[in-house]
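Mind having a look at this structure? Questions to follow.
A single protein chain has been omitted; all remaining protein chains appear in their positions.
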Amino acid sequence: MLDATAQAGLVGPGALPRGRSLDAFVTTAVWLGAGLIVAVFFWIVGDVFVHGVGGLSWSFLIDSPTHAGRGGGIGPIIVSTGLILTVCMAVSVPLGVGAGAWLAEFCPSTSLLGASVRRSLDMLAGVPSIVFGLFGNAFFCVYLGMGFSILSGGLTLACMVLPILIRSVEQGFGSVPGEHRRSAAALGMTRARTLAHVLLPAATPGLMAGLVLGIGRAMAETAALIFTSGYVDRMPQSLADSGRAMSVHIYDLSMNVAGGEPNAYTTALVLVASLLVINGATSAIGQRWLCGRSRG
Amino acid sequence: MSDKVLAWALRACGIVSGAVVLLIMFFLMQESLPALQRLGLARFFTDASWHPAADASQGRFNITAMVSGTLLTTAGAVLLAAPLGVVSAVFSHYYAPPRVARVHRRLIELLAGIPSVVYGFWGLVSLVPLLNALHPPGQSLLAGIVVLAIMILPTVALLSDAALANVPRSYLDGAAALGLTRWRTVWGVALPAARSGLFTGVLLATARAVGETMAVLMVCGNVVRLPGSVFDPVRTLTANIALEMAYAMGDHRSALFVSGLTLMGLVVLLVAAAGVFSRERVYA
Partner (left out) sequence: MTTHMNTTLLTERKTAAAMHRSASNVSPGPVRGCAAIRVENLSLEYNGKPAFTGVSMAFTQNRITAIIGPSGCGKTSFLTCLNRLTDLVPRCRVTGRVTIGQTEVYAPETDAVSLRRRVGMIFQKPSPFPLSIRKNIELPLRDHGVRKKKHLEQTVETALRDVGLWSEVKDRLNSPATTLSGGQQQRLCLARALALEPEVLLLDEPCSSLDPVSSGVVEDLIVSLSGRFTIVMVTHNLAQAKRIAHDVAVFWMHDNAGQLIETGPCGDVFNNPSQPITAAYINGSRG
């Protein structure tokens, strides 16, 4: 594994001092590189916070937008975002848990069908979000006749988060020790009951982590929603209404509405803060999971 | 009995999930078909310009400028983000004290969770004015490259981090026993040992850059023209779809689906290549 550079460093008599000064130089460079990344992170988050926090108030969170979003709040937009997420999760979670359980517990490792499903999920995970938008528009809005609606948007996002969920579920089941399956079988338990009462509880932390990751991904999405759930910023009356997600609101205010920036900043702050909370929840769950496993 | 029912129900879930990607491809192809039939592939590159119309015979459909926009922003972003991402992973593995490394990783994870629309918005209101002061108009290829690089940086950094974590301890101990300096250990031993993992990370980051819409849409200026310098505005394939989908009809709409299909093909290829290199399952 040692390449020429490393070996050259060993033989030359002058190598050591030169190596030392190079080493010091590289150390500085690496610290600077890492510092740059940290600086950019604080620049972005700080910028959003500093400019957004001024507009943040209770009424901003519940009021309707006025003047194309320049004034008022984002009440209906938060409701629409919530509804889109609900539709997305209501569809993708049962499907994802079922598919994950099948791949992890029922599908033999030699199964061709299992391998093809895994392969196509890998592909699905790589599909760009704008392509999900095109597909959602063509399939849900036009072909199934749902139009620009919260339903179309939620279903499109469901397709998008499916691979994330399935992977987490599979990993959750994979982390359950094989002895539990063997013991359950030796006790004459059916596979259905083993799955429901032994494996599912043991895999729950993995499922939760996947759920939270999926929610985070769905909430951050914009491009897939522009042509599926649409732009309408009124309070949605039903799932068949068009509804504007927070991310779409930020896009619209910054690109299409002159003077929309202050409210775009505040919306971005609300969105980033929610995502940070969700992200924190993920790592807390992960941590508890690890603790639980080392104890058991 | 219930075991059989359950097994079938779960298998159905699996098949439905696996079929989603086929459904997507089917609809993309179906919607692309009219344009492909009436325009043919050649006109996407030989037409005089991009002035689409609902009727193929009346519009001009040259997408070269958008393709080069996508390629240029992606290439620039990857050139910027790949070294920096690897440096970040090297930092947290071999240079930072454990506590600093932990905080650094958390920050990178948080960076990965920020929505692309927020990156785009930040680019538009913070970065573009700076570039504008340097060389107007500000909304430019360079702005796109920088924002995209920041966006894909966490992908490279996190996957490189995982790759370095898999370098066998014995290699590093061996290097230490030979009295190699830290940098020589990293450059000569750790990075070569982890190279397939690093390459996978860069490929997946490239896939992410190619498919990214919002960030480039908001900072690149979206003028359909081959850029003369990094300060000129460009329009990417993804931005083109996002901008025109709202009013596109007929063959124009179909042409947008063709560009979507192209994007999907490109990304699937990149993901598949990454899968070959990592020999593991990859999810972006």
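Think of it as A and B in the order they're written, each chain with its own count starting at 1.
Here, contacts are C-beta pairs under 8 Å (C-beta built on N, C-alpha and C of every residue); 3 or more make two chains touch, one makes a residue touch a chain.
Nothing here was measured: the structure is a model prediction, and the numbers come from that model.
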Missing chain: touched chains present in the view: A
Omitted-chain contact residue, chosen from A:T27, A:S64 or A:T190: A:T190
Hidden-chain contact residue, picked from the options A:P94, A:P201, A:G259 or A:G280: A:P201
Hidden partner chain, residues of subunit A it touches: 108-110, 177, 179-190, 193, 197-198, 201-202, 295-296
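To be clear about the criterion, only the chains that are shown with their structure count from here on.
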Averaged-CA centre spacing for the pair subunit B and subunit A, given as whole angstrom: 16
Footprint of subunit A on subunit B - complex, ascending: 2-3, 5-7, 9-24, 27-28, 30-31, 84, 87-88, 90-92, 95-96, 104, 106-111, 113-122, 124-126, 150, 153, 157, 171, 175, 178-185, 187-189, 192-193, 207, 210-214, 217-218, 238, 241-242, 245-246, 256-257, 260, 263-264, 267-268, 270-272, 275, 281-284
Subunit B partner contacts - residues on subunit A that touch it in the complex: 1-3, 5-7, 9-10, 19-20, 22-23, 26-27, 29-31, 33-34, 36-38, 40-41, 43-45, 47-48, 51, 94-99, 101-103, 105-107, 113-114, 116-118, 120-135, 137-139, 143, 159, 162-164, 166-167, 190-192, 195, 216, 219-223, 226-227, 247-248, 250-251, 254-255, 261, 264-265, 268, 271-272, 275-276, 278-279, 283
